[in-house]
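All protein chains but one are shown in place.
Chain IDs A and B follow the sequence of writing; residue 1 opens each chain.
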Amino acid sequence: MNQPVTLRPVNQRAAFWGATKYEFWMQARRPALWIGSFVVAALTALIILSTPTLTHDSQRASVMSAFAAIASLVMLFMPIAAGFLMTDRLTRDRKTRVDELLNSAPASSGARLLGKYLGAVVATVTPTLLFYLIGVGYLLALRGRDFAALPLALAPFVAIILPGMLFIAAFSLVCPLVIWGPLYQFLFLGYWFWGNLVYLPPLPTLNGTLLTADGNYAAVGYFGSDSGVIAHATAAQASASIALLLGFGALALLAAWGYQRWRLARQ
Amino acid sequence: MTIDRIRYEVRLLRVWALVFPPLIFIGMTLLAVGIALFTAHVDHHTRAQLMTASLEMLAPLGAAIIVASLTVSDPAMELRLTLPQPYGLTALLRAGLVVGWSGVVALVAGVFIYHWRFWRIPQQLDFRGVAGQFLALQLTWLAPLLCLSALGFCLAALLRNGAISGAILGVAWLIESLGYGYFLAHAWLHPLFLFPTTLAPQITFWTVSRLELIGIALAFTFVGWLLLRDSERLIGAADAASE
Partner (left out) sequence: MNVTITDLHKVYRGGVRALNDVQLTIPNGMFGLLGPNGAGKTTLMRILAGILRPTSGDVRVGEYDGATGQGQQAIKRILGYLPQDLGMYPDLSAREFLDYFGLLKGLDDRRSRHERVESLLAMVALTDVASRKIKTFSGGMKRRVGIAQALLNDPRLLIVDEPTAGLDPEERIRFRNLLADLGGDRTVLLSTHIVEDIAQTCQRLAIMKSGRVVFAGATDELLRATRGHVWLLTTPHTGARPQGDLAIISTLNTGSGAQYRVVGEPGPQSGAIPAEPSLEDAYMWFMRDGQGDALASSMTMSAR
């Protein structure tokens, strides 16, 4: 008990991975994540199954194109659940009064923020992945039970779903620091509707631009799927779109980090 | 219910909740003006659709999200539950204040929107006198406001989580906005069609659907109130919220 404690500099990488791991579990254990994602997934499935979309998609020549179509359908509404469920992850530290404890720890705020983001987003996206896989499985069943193609489904998930989710998660994590949560949720819904789901020329919109977060550039550019808004896209454009989404997400996190440091310095 | 009580409940509403509804109309007005000034070929019809949408689609959505976030969120929940007055009544009062304020703002905004002829007139109201038409037109925002807010109230009482209730509300709103053709095509979905004035003012069941939505709102409110009577569920939500 009386052994002297040897103080070593904090391993920030270990702190980052520790934060990632525990933030993952804290988010994954929330019943709200699973209940909410299930309800949104069920509503999405209801809409899709009431149209001939899936049957049409199952008849595509390329299985990757079919997977991409499924990924695009998943991206209709699942980002709403993901975005809403990320809004309280940072503000929660203040509400539960754990921020003082965290700020007194030697682990850097950057490592903690990044770990929180990564852990929470991986947990939040997990139900979406499961929903996507169920959709893929159903599609493959329609295509004559060609389940050997299942591992190929990972690529459309990574290219179409993940960048948009990472982008949304970053802003949903960060914006409630400065604006009221419900106001952010309203604005986010408006952004998703206007910037990703509708296209009403000549009204200006982000839909159809490289900043579209629904992954349609990747769906068309990499996998030859067809998006009603994006007629043609190259792989370079798809890559640019992904890079922009990830870049803006990273900028949001950087801004949050700066804001937190500024707040701490003011105290 | 005393004026002092209402005064405190208004105090406890966040400033954002009071600023939010007028911000919606100001935002949409600026958007409409911006589009008119900087975008070619945007006709009056489109601008009218935008402004009608602010009344019928956006204001109700904003109010519903606020109601969902406030319904089971009270910092003094444990104390509240020991009081003689049931928490459900307090939650209803707060929801009523949010809906009432949104309604006042919509009414005032509607006067300007109607005056400047940016209000899409449903075919069923096309032949009435000005006073009668304006009065009946208030159902444009009143029905979806009551229905969406009541849904938010009910979802929050059921799920005890404002964020996920808001997400489900949002998805329902998106489905109504994007898939309105489906609602038109199936008669059994007519009572659930929230936004006909903006999206399909030519429908012949406009008035009936507004009244049906108000009936649905009452049903959601009743279910939400029943769910809020269970203090054990609420204290569980309060304990979970502090995690």
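Assume a contact is a pair of C-beta atoms (placed from the backbone, for glycine too) under 8 Å apart; a residue touches a chain by one contact, two chains touch by 3 or more.
The structure presented is a predicted model; accordingly, all values stated were derived computationally and were not measured.
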Chains in view touching the one left out: B
Hidden-chain contact residue, picked from the options B:23, B:36 or B:81: B:81
Residue numbers in chain B that touch the chain omitted from display: 2, 4-5, 8, 11-12, 74-85, 90, 231-232, 235, 238, 242
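Everything below uses one rule, namely that only the chains that are shown with their structure count from here on.
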Euclidean distance of C-alpha centroids - chain A vs chain B, Å: 28
Touching residues on chain B, where the partner in the complex is chain A: 14, 16-17, 20, 35, 39-42, 46, 58, 61-62, 65-66, 68-69, 159, 161-164, 166-168, 170-175, 177-179, 182, 241-243
Partner chain B, residues of chain A touching it in the complex: 32, 35-36, 39-40, 43-44, 47, 50, 76-77, 80-81, 83-85, 87-88, 95-96, 179-183, 185-186, 189-190, 192-193, 197-198, 200, 202-204
